[in-house]
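Yeah, one chain of the complex is gone here, protein chain that is, but the others are all in their spots.
Note that the chains take the letters A and B in the order they are written out, and that residue 1 is the start of every chain.
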Amino acid sequence: MSNGQTDLLAKIADILTRVKQQRPLVHHITNYVTVNDCANITLALGASPVMASDIAEVEEMVSHAAALVLNIGTLSSEAVTAMVAAGKKANSLGVPVIFDPVGVGATALRTAAAEQIIREVRLAVIRGNMSEIKVLAGLNTGIKGVDSIADEQGGVQAAQNLAKQLGCTVAITGKTDIVVRGADLCLINNGHPLLTAVTGTGCMATSLIGCCCGATDEYFAGAAAGIAVMGIAGELAQRALKPEDGIGTFRMRLFDAVFTMTPAIIREYGRIEYHGRER
Amino acid sequence: MSNGQTDLLAKIADILTRVKQQRPLVHHITNYVTVNDCANITLALGASPVMASDIAEVEEMVSHAAALVLNIGTLSSEAVTAMVAAGKKANSLGVPVIFDPVGVGATALRTAAAEQIIREVRLAVIRGNMSEIKVLAGLNTGIKGVDSIADEQGGVQAAQNLAKQLGCTVAITGKTDIVVRGADLCLINNGHPLLTAVTGTGCMATSLIGCCCGATDEYFAGAAAGIAVMGIAGELAQRALKPEDGIGTFRMRLFDAVFTMTPAIIREYGRIEYHGRER
Partner (left out) sequence: MSNGQTDLLAKIADILTRVKQQRPLVHHITNYVTVNDCANITLALGASPVMASDIAEVEEMVSHAAALVLNIGTLSSEAVTAMVAAGKKANSLGVPVIFDPVGVGATALRTAAAEQIIREVRLAVIRGNMSEIKVLAGLNTGIKGVDSIADEQGGVQAAQNLAKQLGCTVAITGKTDIVVRGADLCLINNGHPLLTAVTGTGCMATSLIGCCCGATDEYFAGAAAGIAVMGIAGELAQRALKPEDGIGTFRMRLFDAVFTMTPAIIREYGRIEYHGRER
């Protein structure tokens, strides 16, 4: 194991400690499908969620926050306006903005919204699935609803292109998770296929990134931390299942696993490959 | 057991297999109370949910979908406009539209919305409780919030009237579930009273119908399949309870039971009476 890998794993474990100590307030403007899960996963990690989406209050709310999560899972033109206003305010205050481009490419509305957000707000981290990141990176790809169907080839390149264009961290979650920023690349091999059988696990991973980036100014490590926590939690949740259990129990166990996550668990279970500037 | 009953049960079991193979995309325009449950139950059965309700994207989204679910559990005038637009687009594409008239009759807004949807969209299946279907069928009845309080007499007749008026399948869920289309009548005796103690079990049954109708063009069988799965899942979830458990555990077990449902379980537990054209 290279020093880079040891360092990153140690850094991720440390970020968990910081979240629990600092309890960062994470402001979400997000969809109405998984918003409750996002709030509970934020609390499970030890951070504090607030959801506010009206244009009349988002700028004031984000001024209290340590991170801002923008998620376009269910869109309206009002929501996009509020996201941009909150994002600009966050930029002016140095509050990191985490963007989840749910379903971008599936409809013109989502693509236009994502483009506007990317153009007008300086993002710290973008997390999506392979299709979504490829769409954002300008590559043509098929997209089926909000699920990723693209193959994984070219994922690292798409992430690197997008990260370079926007000067931010880009994360693709999938079988192997990819986190990219500049010359930094991290591959995370945690997770379990059952995570794709529960709605909102992607949104929750983005919320966890928000929690982590609210407790550190190293957003590459923060993105890796949020994704690693979700992946490890998925493994632990699956291990706790009995034969008669299904996604109901698995979903409950996910929250348990994030709640009981410790730096020691991250160091033990984290399967993280760091490929740094040497590449 | 008549051939009709054996055939229908076999068909329902077969539809479950098709859902898992085809993973139909089910577009929902639904309420903000139970939307997360609808997404998770769709995933539990093996289909793929997408929720999108803005007028600017619903027509495009439904063009990717195998079924469209319209649910008026929480209404706004914007939502009704989006539902009608999506429904018309679905009609033009041959995508089946499943309608859940939650609380129709409780307020003038809901009744007007349901009437507009029925008038402007060609529906494949309507699923409601006894009160809701009686209201739609033009029979006077009391309604208390969104719960059914009407007695079950006349339910079959109301469903038949409505099915005839609209040329669609009509399903009433209750102690005995009723599914009607033309001369076809199916009575389903699965289910458990605890299903009425969890919010959204009606909405989830409608989503399951959406999944099933997204995998077959026999909508009468699709409606019966969705309802049978929910009823059997309710029974299995209740059997898994310990004395100290309540609706929290029951609700979790519902998702487990749908996730672990197999054609064999349907054939073993399905209590389905088919009364066909001989009537």
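Throughout what follows, contacts are C-beta pairs under 8 Å (C-beta built on N, C-alpha and C of every residue); 3 or more make two chains touch, one makes a residue touch a chain.
These numbers were taken from a predicted model, which means no experiment stands behind them.
Of the listed residues A:Ala10, A:Ala52 or A:Ala112, the one in contact with the hidden chain in the full complex is A:Ala52.
Set against the missing chain, the residues B:Leu8, B:Met61, B:Leu75 or B:Ile178 yield one that touches it, B:Leu75. Of the listed positions A:Val19, A:Ala44 or A:Ile272, the one in contact with the omitted chain in the full complex is A:Ala44.
Within the entire complex, the positions of subunit B that touch the omitted partner chain are 31-34, 36-37, 73-77, 103, 106-110, 144-147, 197-200, 244-249, 251-252.
Along subunit A, the points of touch with the absent chain fall at residues 25, 27, 32, 35-36, 39-40, 43-44, 48-54, 56-57, 60-61, 64-65, 240, 251-260.
In the analysis below, only the chains that are shown with their structure count from here on.
Note: centroid distance subunit A to subunit B, computed from Cα atoms, is 34 Å.
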